[in-house]
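My questions all concern the structure below.
One protein chain is absent from this view; the other protein chains keep their places.
Lettered A and B in written order, each chain numbered from 1.
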Amino acid sequence: MVPQNPYEHPVNLRPYKKKKPTVLNTFRRDYQLWIMIFPAIVVIFIFNYIPMYGIQLAFRDYNFAKGLTGGEWRGLFYFKQFFESYQFADLMKNTVVISLSTVVLSFPAPIILALLINQLRWKRAKKALQTTVYLPHFISIVVMVGLLNVLLSPNSGVIGHLLQSVGLGDVNLLGSTSTFVPVYVISEIWQHCGWNSIIYLAALSTVDPQLYDAAKIDGASRWQTIRNIEIPALIPTIIILFVLSMGSVLSTGFEKIFLMQNSLNLPVSEVIATYVYKIGIVSNQFSYSAAIGLFNTLINFFFLYTMNLVARKTSETSLW
Amino acid sequence: MQLVQKKEKATAHKRNFGEWAFDAVVFALCLLIFLSIVYPLYFVVIASISNSTLVSTGQVTIFPKEISFFGYSEIFKDQRIWTGYGNTILYTVLGTFVNLLFTLPAAYVLSRQEFRARRFIMFAFVLTLFFGGGLIPTYLLMKDLHLINTIWVFILPFSVNVYNLIIARSFFESSIPKELYEAAAMDGCSHFRYFGSVVLPLSKAIVSVIGLYYLVAHWNDFFTGLIYIRSNGLQPLQIVLRDILLSNQVFSQGAGAGGAAGGYAQQYADQVKYGVIIVSTLPILLVYPFLQKYFDKGVMIGSVKG
Partner (left out) sequence: MKKSLSVLAVLALGAGLLSGCGGSDEDGASGGTTPDGKVKLTAIMTKHSLTQEFSKMEWLKQAEERAGVQIEWQEVSADWGQKKGALLAGGDIPDLIIGPNAISDADYAQFPGLFEDLTPLIASSGPNVQKMFDEKPETKAIATQLDGKIYGLPKYQRFWPDTTTRQYINKKWLDNLGLKEPTNWDELYDVLVAFKEKDANGNGDPNDEIPMDFAPSGTGGFGAFMPTMLLGSEGLTMTDNSGQGYFVEDGKIKNFFTDERYKDLVAFLHKCYAAGLISKEVFTQDYTKYQSVARGSGDTAAVGFTWGWEVTDRVGNALAPQYESLAPLKKSADSTVQPTWSYDYNSLNYGVNMVSMASTSKNKEAAMKFINELYDPTVSMQVLFGSLGTNIKDNGDGSYSVLPPEDKAMDPGTWKWTSTWADNGPMYISDSLKLTLGTDMQSVGSQTEPLKAALDGIDKKKDVLPTMFIKYSVEDNNTMTLNNTAMLSLTMAKWAEWVTNGGVEDQWNEYLDNVKKTGIEKNVEIIQKYYDDYMSKN
């Protein structure tokens, strides 16, 4: 692609009309850009890249005396240990079920909410709703789970009673293998949907008011305005966030699941994160947990990479 | 479109009804969402001042019962709360400032199509979302940099959040009209100036969002304090509150484990739990309305063309 003149700084126009622009020969032209990105590069290099040597812990024993890089090399031993462990299949299944249903179901929710809020004409109601929906985000997980316990209790909870009154009587929402995932996902949506809608609201705020006026003149219905003006305005954000969320197919939070666990829902609620916690209680299994973590990461990254490829091929938006 | 127009003229009445029905549905849905969110929040408030035995047996539903402020007096009795508040505000303000200072220019650079290193740097940044060395090497690094037990550990490390960077970048990419830079460059405008006097003013919405993300992240951060801070004088609010909050779990492991304390203090710990949420969230709630105005429709274009 040959860059168009106006994009370039006039002074530096010449050097790369002749040959393909590369990092080196555009450096003089782009020095300002380099200055602007320099701090970010430094920070990320220092705090994210330097400690990365720790990844090798997944392939070594931890040896305090000899340091992180000094332990005995074990190759894929800890990976094998995980793959061959009694719980491996269950852990993988549970983790994927929980994280996929969380991603798939909680992804569209904030988009819909943002569109809905945007359609609300009564200014005060809009403000009130906007301020309320993001509040649950601040409830810490410990209290969130406590809240679930109190509200969902079949004997004494408000929601438990509500369900009884519509004839769903004796389901114990807190202790059943079939309700664990729905309760987890719905409470996730309840808690974070409003917060996540903020970014979409911001994106909607950039829509040119003239477009709305034009649509009005054209006699477009409200529904058509949403479809033809607002959703297209959200598309880039949606794509980016979706690609990013694909990078977490194997990550579930730890704390919430752990606190929601009980012996009745254990067959579906034991996930990789809780397993890693439990094996580390008595003694720090540094290498084993590092191996499990790395395995997790690789899978997540694979999904993100693939999704990004798809996004780049099918739209103009992609991560890199 | 024309067809729609004709049809609409013919049935102006119907359209008004349609509009009305649309508004009604929107309003009803919003009301439903509002109620489903407000009730549990309201419950947190009344639970924080009610007798905890009644709360957990489901006897507190609409009005608080056996009102006592034991929870709050317990929270505020802790001297550390006040230093915690002070520290957290300092870390949050300073931290968010540094975050924005590092993130926004970088996001702008990465949004420039002509920046050749763009894809490589993006990729290198995204990698860090996934691959990390883990806690031990990071801790050792902080130790070598002498950041441990200083306020800088809250501010400098990870001051560029790649996730936020990506969001800001894609916003710059998709929402700032390309013609603007062309025009500015014609006038001999540098990137610095273009960014400062064109891009930023046009991006109040995203700056507010990213700012809010960073702000809240700093506000809620207890991990940094937990791992890297030793002096009580430097601990942020969340550490203090988490200490108070988690006492609940001490007992949930089975009361016998706590040296057979039984559940004596449990009851008291419980009432504190809901109060903690309110004490920790209230200040940050005050920030939101100030940012909210930047999300209003058409803020950006208005500022350019108006």
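In the analysis below, contacts are C-beta pairs under 8 Å (C-beta built on N, C-alpha and C of every residue); 3 or more make two chains touch, one makes a residue touch a chain.
Since the model is a prediction, treat every value here as computed from it, not as a measurement.
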Checklist entry - When the whole complex is taken into account, which chains on show are touched by the absent chain? => result A, B
Next on the checklist: Of the residues A:103, A:266 or A:310, I need the one that contacts the missing chain.
Outcome noted: A:266
Item to check | Residue among B:122, B:184, B:245 or B:291 that touches the chain left out of view | outcome: B:245
Checklist outcome for this item: Sole touch to the unshown chain from B:195, B:213, B:274 or B:295: residue B:195
Next on the checklist: If I consider the whole complex, including the chain that's not displayed, which of B:46, B:124 or B:145 touches that chain?
Outcome noted: B:145
Checklist entry - So that we can see where the missing chain sits, which residues of chain A does it touch? => result 35-36, 38-39, 42-43, 46, 62, 64-65, 81, 85-87, 90, 146, 149-150, 153-155, 172, 174-175, 261-264, 266-267, 270, 275, 278-286
Checklist outcome for this item: Against the hidden chain, chain B presents residues 52-57, 59, 74, 78-80, 98, 101-102, 105, 135-136, 139-140, 143-153, 156, 192-193, 195-197, 222, 226-227, 230-232, 242-248, 250-270
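The rule we apply is simple: only the chains that are shown with their structure count from here on.
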Checklist entry - So what's the Cα centroid distance for chain A and chain B, whole Å? => result 14
Item to check | Touching residues (chain side chain B, partner chain A) in the complex | outcome: 1, 4-5, 8-9, 15, 18-19, 22-23, 26-27, 29-30, 33-34, 36-41, 43-44, 47, 55-59, 61, 101-103, 105-106, 108-110, 112-134, 136-138, 140-141, 145, 156-160, 162-163, 165-167, 170-171, 173-175, 181-183, 185-186, 188, 190-192, 195, 205-206, 208-209, 212, 216, 220, 242, 245-246, 248-249, 273-274, 276-277, 280-281, 284-285, 288-289, 292, 294-302
Item to check | Interfacial residue positions of chain A with respect to chain B in the complex | outcome: 3-4, 6-10, 21-23, 26, 30, 32-34, 36-37, 39-41, 43-44, 46-55, 57, 68, 113, 116-122, 125, 127-140, 142-143, 146-147, 149-151, 153, 155-158, 190, 194, 198-199, 201-210, 212, 218-224, 236-237, 240-241, 244, 247, 286, 290, 293, 297, 300-301, 304, 317, 319-320
